[in-house]
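Note that one protein chain of the assembly has been removed; the remaining protein chains are unaltered in position.
After this line comes chain A, so read on.
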C-alpha cells in the first residue's frame, strides 16, 4: 500500500524535534560527519550502516514507523519543549486536535479507549491515530499587535496536512524563496514542505513526496517502496489504475534493494546522482526530483557523484 503521507501528522513534526534536540550536537558532529558522509557508497540507502543518520527507526513497515513516531513524541515531552495544548486564547477550546482525539470532550462519537492525553485511540494493529499537536506561541490573546510577550520561544510549528489551504505550486514557490521582513532564521524552519516528483520507470503516473517529512534515507526509501509497490509487479490496469493484488513485503525489498532498481535524484545542477551518497540534509537541499530507475541504466552515475563530493567538501 502507498504511504499515507496525508496522515502523517507525527511524521511532520518529527524532523523538527530532533533538530531541536541535536542543535547542540550538530556542531560537534558536523566535522566528524562530513568526512564519513561524503565517502562514496554504492547501492541504496540503508544497505550500509548510516552512521550519520540520526533516527534509525527501522521503518520497514507502517507499524514500526508509527511507533517510532510515538517515541518522538515522548522525546519532545522529556526534552522540555514547550508543548501547550491550548486552542488559542482561553476560549475554552480543547486544542488543536483532530476531533477523534478530543472526542471525549466533545460528546461526539464514543472512541474506543485512549492512550496518553496526546493521542487518539489505539487501533487493533497497533497504529495510533495521529493527533495534531501545535506549539502554542502565546498563552493568551492572539497575535496581531503584541509581539512582545516572549515567554515562549518555539522553533517552529508542527504542521497539519493540507492546512492552511494553500495549493502546492504556491507553497513550493514560497518555500524556495522565503523573503522575510525581519531576518528571522527561525521562521525558515517552518517554511512548509518540499514536494519533489518521483518517477519510476514503467509506472503509469508520477507521485510526489514531501522530503521534509522524512529524517533519513531509510524512511524515504521505505516510503517509496510502499508507494510504488503496486507497480513493481506490473499489475496495472489501463492508464494508471493499479490493481489491488497483495504483495508481500519481502518481495518489494528484494526488488528495490536487490538488483532491479536503484533510486536516483536530480540535483540543483541538473545532474543525476545516486541517492545516499551525501548527508541527508545536503540531499534535501539539493534534490529537485527523484527517479527510480532500472539498475542497468544507472551505471555511470557513481563516478560523477564522487567528483561532485570532492567539489563540495
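Definition applied: a residue touches a chain if its C-beta (ideal position, glycine included) is under 8 Å from a C-beta of that chain, and two chains touch if they have at least 3 such contacts; residues count from 1.
To be clear about the criterion, contacts and distances are computed from a predicted model.
Trainee: Missing chain, UniProt name, options "Ribosomal RNA-processing protein 42", "Probable cytosolic iron-sulfur protein assembly protein CIAO1", "1-aminocyclopropane-1-carboxylate synthase" or "Protein TRANSPORT INHIBITOR RESPONSE 1-like": which is it?
Mentor: Listed in its UniProt record, the absent chain's protein name reads "Protein TRANSPORT INHIBITOR RESPONSE 1-like".
Trainee: Considering the entire assembly, which residues of chain A contact the chain that has been omitted?
Mentor: Against the missing chain, chain A presents residues 1-7, 62, 87-91, 93, 95-96, 98-100, 103, 106-112, 121, 123-125, 127, 134-135, 137, 141-145, 147, 154, 156-157, 159-171, 173-174, 177-182, 184, 186-187, 190-192, 197, 199, 204-208, 227, 230, 235, 237-245, 270.
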